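Take a look at the following structure, please.
Only a single protein chain was left out; the remaining protein chains are all shown in position.
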């Protein structure tokens, strides 16, 4: 007996909402049932391509009785309220990261999430990248022995507009938060955070007191050290690499190459740098895999979806990094 | 003013026919209008997924008056007759390779093709692979100076069933024919063919007097030498590489990698070999690009589609290679 | 007119002393004139192979009147006194790193070095590695624009004996000191140090309160961030890599490979990891180049030899890192 597809209510139809709409439409085990966006034309555009009933009001979507799960892709400040409304309605949630920029609001929601037991998954899509996932699985399987050092290099192609920087919550909460989750994916037992940020090139970062360049060092209870290297720009393209170093070896995840042509001359051996543009291209497969894992969670099957607690832990690390970078001290954390 | 989509009649709904149906359906400038296959369930299955009117009879499709172009993906022995019927009906054709296994039949059709002037394109999809195409363009642009040596390595994952070998026309006409076209893509002025074939491993090849391993050397009018290395199997996966060596440098096209994880231990630096399975995966993009170029040809725009003459030239080279390998002589050719 | 070879007095004939003896013997512009070691058999062994008068007493060597320069390769605690004696005798010095483990002793010597003006060079051999040197020159030439991030990965093959750890001065002063100098080679304007150390695997480090794993973050006056990743062991072999990231690009220095054979099977693409054993093999060329640059310094020619001040700066950074790792604070430095 085949199961009915999980009927999704999608809230938010910006760039990332459209990615999720396409993933839902492409997955046989999911269907797009409702689409909500106060910017009603956005909702209509998505519904035309991928199906679904349209509303400007997310509450109507949650109350429709025609959905099995909610996918929240609306602006960050709306996340907490929409998660709360969804779980009060008994609807499992897949929410884009971060839960909120304010840990106090996250902590206020925490007891309800725990009490209700309705699944809340966080959109840490990188965990589902086939290469990152394979590397994590191999480290977890002991292929390099005990994990001693982890280096995460994560550089965006170009800095966002200054206006975005102003509402982003800062580089650690906005950008590094993905890397904090990746760090916890490989090593969950993080106990301290030390971060350094500088303003090397971006006027937007300078204007808003943010950093454009950051290095964060985390330690684990078992003596491991994690290094996260961030930059808001990269002339070479979206730079997403991981090195896991352990007792028995070194596991490296390189950038994805989209070009296989090499030219050798007397002057140089040269390849065209053809990394995927940015996260939508680089992590396209990951978004689909993320959705499929969430469907399993909704159905009560074994699932690797990161949870509300994962979302909270990443924010705790981001806050600690922000404080460390500002005050010049190592910050102890309990996750 | 936008143009109407080109309405395709697809003949043949086997594995490769289905690939073309999907490409047509995905291209905004094309639509699947008719589908013909004597195995009517195959036609129905394709029409259900991608649209189109169904018939068991290709002649009905050609005579329908509802199509702008014919895509021939039926068995090789039917190609010549279907091309003839299509161009007599004034319909441009995109025909899968080879035109035929018998050069006499190809030559008999040749005057009609020339006389009618209706576009006949051949399905040499590898020309449209982004990496091969980029390499050829760069060689043509003089980046390595004059082309002196070209090495084409082309190995299939596993030998086909013995029954297929029996009707394949032999390794040169069935498999190397793609590499002959690739050779002409880089160096059109080929003047001689020398080939060596052996039976190293495949019982099917032995049973049918075919080769499973072959090396072919071609020379060009300008003193260039082309080497084609073929095997019917490859434990490592589908092996598709090109090296173009010229006065000023070396241009290499490597295999596509689908894995970016590397493990280094005291014993080895090791990557999982993740070449794409076989031609459908390896050349997925190429099939789409091939279709788009053919649409341009149909519309009378500039197009890089290989033609009937290209299909004939590849077969002439295959025949020459077959003779060379059998008789132990170098065979001169005029293309 | 050719110049006479520079006559060297070598003090210390342990492992590194023997390397220098061989470099001196191999360089046409140098000769080994005197060899001193309280362990007189060591001195004799070196003199037999490479020439020179033997003494157990370094002072006799300095006072011999038969040498033009002193190469100090004796134990660290003897360095300061031997430098002082040499420059008081007007003899240029090439001294192995570090000058001393105690910055107070280094600072006490500093005025004399400045006053006398006799060249004192430090044995930071990695600056002379052809790959590191080429990378630094290209960064300095602006090939990547402004330097924003530098990652130095430096891992030894295996931890030294516990007894050595006890007298080493700790990982920052003993091992990272090379990387501090490398950091200054690329970016001299360092202003802060933040370090993290753990004890992940080495009983010797645990016994002596030292770290076996360390990550150090340095910032520069111009907003650059430098990350140094250290481990006292590496199953993969001696791991010595650098990545310089700037406005316009990324410059990477990989490990030296001594094997060019790769095996691809259905299971893996695999190369034998053949990094050079350890520093003597990896930096063999660098030791020779270091000596040649020092000879230029002795002769008053333009030279890139790192100086006493470079030795002192590296120790200041090491002390700051030690304090940062112990107290959990960022330490400001003035070099």
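Which chain is which? They are A, B and C, in the order written, and residues in each are numbered from 1.
One rule holds for everything that comes next: a residue touches a chain if its C-beta (ideal position, glycine included) is under 8 Å from a C-beta of that chain, and two chains touch if they have at least 3 such contacts.
Predicted model, so just to flag it, every value in this text is computed and none were measured.
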Of A:89, A:112 or A:236, the one touching the omitted chain in the full complex: A:236
Looking at C:222, C:252 or C:326, which residue reaches the missing chain? C:252
For a quick check of understanding: of C:125, C:196 or C:264, which residue touches the chain that isn't displayed? C:264
Mind listing the subunit A residues that contact the chain we can't see here? 235-237, 264-273
Of the residues in subunit B, which ones touch the absent chain? 145-146, 148-149, 151, 153, 155, 192, 194, 196, 198-201, 213-215, 217, 219, 222-225, 227, 229, 231, 234-236, 239, 245-250, 328-330
Interface with the unshown chain - residue positions in subunit C: 130-131, 134-135, 138, 143-144, 248-257, 259-266, 272
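Simple rule for what comes next: only the chains that are shown with their structure count from here on.
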Using the touch rule from the top, point out the two chains with the most contacting C-beta pairs. A-C
Expressed in whole Å, how far the mean CA point of subunit B lies from that of subunit C is 59
Using the average of all C-alpha atoms in each chain as its centre, how far is it in Å between subunit A and subunit B? 42
I'd like to verify one number: the distance from the centre of subunit A to the centre of subunit C, where each centre is the average of its C-alpha atoms, in whole angstrom. 42
Where subunit C touches two or more other chains at once, by residue number: 235-236
